[in-house]
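The complex is shown incomplete by one protein chain, all other protein chains being positioned as in the whole.
Going in written order, the chains are labelled A, B and C, and every chain counts its residues from 1.
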């Protein structure tokens, strides 16, 4: 196999904004088919991205997974469809890439992991943040001893709220911002600390939006050497996307700011037309544009690594096993909120 | 009473570096006497700061508190001497300023509060961070509605370890970095959130130093509206003093960096002699000098407010009641570490 | 003389915003009288600032200078009145503080210097920027060798335009932004480089406002060791007041940002009422508030030094001689613009 023939599931934000722009940069990948909910949106998506074949509607998911011309399936559907999609793909012996979070619960994630293992297929957990070039550089710095032994990691992702309604409905999403974005910040801290999680404690609150899931959270994960992962996520933070992490070690400190130390500071009176910068919560005043977000946030490196692994029949550095651990940590966090105590996670 | 005649207890770091430089800027205060442990050090201190009278050694504490020429006593002794000093001062009907933390435990703090109340004297809890000009400005901004409703506050103070050994001995200090510096960051968050603390959860660890108290901590305090105070303190952070706070609201965000966004960035090869900048963990490379620290960190405003209150016989904005609440939160944090759960604080 | 009795000339921006707030912090100074143009504004000003006596209108300037109860005169009038005010004050043997720029031209400045010398009075050139605590700290760092030998200095002051119309009228102001703000940035660079100016080259342009003076300038001053002072000023810069300087040396670099690295970063949606931060060119979005501007920009230290010098009959570090040199450099800069070449300045 010299070129990966990939079937993409989903025509929403994640694929439109990140996966397709990243896949376009990989000559070793051919996006050969796409599946979406409705014909009109799916055919538009296929046309826009030059995808030769599309599937849609009831039965479409099954059909794309059975398409014998495809080597792998990239699941970019809403959370409540991950289990079904992964199961179908595994049954048809496709390599699988699944967008974060793997499941709505650890139970779901466990089923997906089992399905992939049973089928003997390559499984890739699409947690982009651990593939961010800055995150990888930081891991190399730490490995080289630049900051001694890591004592704690603070990771944060925040913005003023998600783009689609299913995120905010507990049944469909599986949870609120803790599941949706906490899964990023938890996994990033875990991959930097590189130890076994011992127990979990969390705070969640619904403080800004009128929704039935939490819009703010903080998750503490204590690791085997008593190190702390301190992971925040928020849907009520103003001032544009905030992605930062801070790593404290016995011989040094690392601060990473993905969205406000971009090297670009722009002030505009806004006189000449609308939003010159996206996702800024503001169209005038001081703005801090981020360029090449699909690359900066790790999608290109993530999908390059996954494609390489699938083409060479190797398990990637980030598998459904990792997704399952994250879901266990998220479940433990939710349990901690109810029980008001530290919880030892499964997994 | 037009000028406050103050007796200062202690000749160590806090008085040398912060209280005396701040008091010197207040024409309404006369530092009339000082008490220290040994004669030589105390007489030197008195001479250097132009203090006309000094007391020292056994009996000295009692004597300064009985000195009828003094209106007020400023307690800048190690934590294990706070209770005795405050008790003596109260018995002698002096107004009292006591450096943070009030007690080593809430029990001690409660006794001090009782002693002051029984004597009917003005009592001032010397938590400088709530008097930092930037902290006061931020509180005004919030009151004016600039960021809507506060949802969470992250406060952090960190450096690479304290200057004196008693800090690190559990009996003398009462605790490690959680008590020593956590008391700052906890109180700052509480005064910004302005609600009743509901429960407390904490992580502590000894990760860098060979000491029998913790050198790292994170304390979560949940408030009545489910807001979160997230207060970090560390004795193992490299890169110079780190004092920051972040306030997230429904209509805005405030970032305050006291020590690395000072408006001064200096690179020096270090060729020409030693440390051009203090407390930097480094004498060359990039440094971020802070000027006027006794003012920036709130000591001038704190002591101006306390002096004004004592001179006008009014209780200040920060009293032993506040110190007692902080000690209750710290006690709850320590209990939480043992119990592995959220603890409802006394007080 | 133990307390300085000061007569203040002018009720405009400079006195209202900077000089009076600074003087109020100096217990050694009594603002004993004020002179203004109209009775109503002057009496209001006197009442607001607690000044017991006021003079106004034609003859008022003469009368305040003759007031035998005053030791010194602080000239905060528009540029076109400096010469007359200084002449009157000198004739009446008052110590004189004169706000920058000293004259509209070097010829005017020379007359003021002569008048002060002839009268044998203390003369103080009120260039606040050289008294900024950060500027003084930087000078000390350089003296201590932290950055080796200075090779060049870039100084910049910019905002979106002045507050009063006389600034923009050539006859009254004497020039545009080069004279008004260039005098700050030129003198700051000169006091850091500490050498004799050799020659001057400048660019001026009127690019944003419809006025008959320049609204942008860059002035190069070459010093005796071939070091460069590179001083910018602008009345058309958006994004709030911009006061910065960069110092390059053979062993280090110093960056000072007075207005955007303030340690405070605030984002507000602006929902709750107007301008929460002043001079920001914006009432919402990201703002960088500066606190204690009258102190940060050097006015407290400047007036403390001047008062001390007058009380002790010593010439200050910044005299009319310095103001005269600055006017010579400004004149050379204007001549350079016409002549399209480097000009050797007088003085």
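We take it that contacts are C-beta pairs under 8 Å (C-beta built on N, C-alpha and C of every residue); 3 or more make two chains touch, one makes a residue touch a chain.
Keep in mind that this is a model prediction, so the values were computed, not measured.
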Checklist outcome for this item: Sole touch to the unshown chain from C:9, C:29, C:135 or C:218: residue C:218
Next on the checklist: Among A:17, A:43, A:262 or A:321, which one touches the chain that has been omitted from the display?
Outcome noted: A:262
Item to check | Residue among C:17, C:152 or C:283 touching the omitted chain | outcome: C:152
Checklist outcome for this item: The one residue from C:249, C:263, C:289 or C:323 touching the chain left out of view is C:249
Checklist outcome for this item: Out of A:148, A:161, A:225 or A:347, the sole contact with the unshown chain comes from A:148
Checklist entry - Touching the missing chain, which residues of chain A? => result 27, 133-134, 137-138, 141, 144-148, 251-258, 261-269, 271-273, 276, 289, 291-292
Next on the checklist: On chain C, where is the contact patch with the chain that was removed from view?
Outcome noted: 147, 149, 151-152, 154, 158, 199, 201, 203, 205-208, 216, 218, 220, 222, 225-228, 230, 232, 234, 236-239, 242, 248-253, 339-342
Next on the checklist: Give me the chain B residues in contact with the hidden chain, please.
Outcome noted: 238-240, 267-269, 281-282, 284-288
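Simple rule for what comes next: only the chains that are shown with their structure count from here on.
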Next on the checklist: Rounded to a whole Å, what is the gap between the Cα centroids of chain B and chain C?
Outcome noted: 39
Checklist entry - Hey, how far is the Cα centre of chain A from the one of chain C, in Å? => result 54
Checklist outcome for this item: Within chain C, the set of residues that touch 2 or more other chains is 267-269
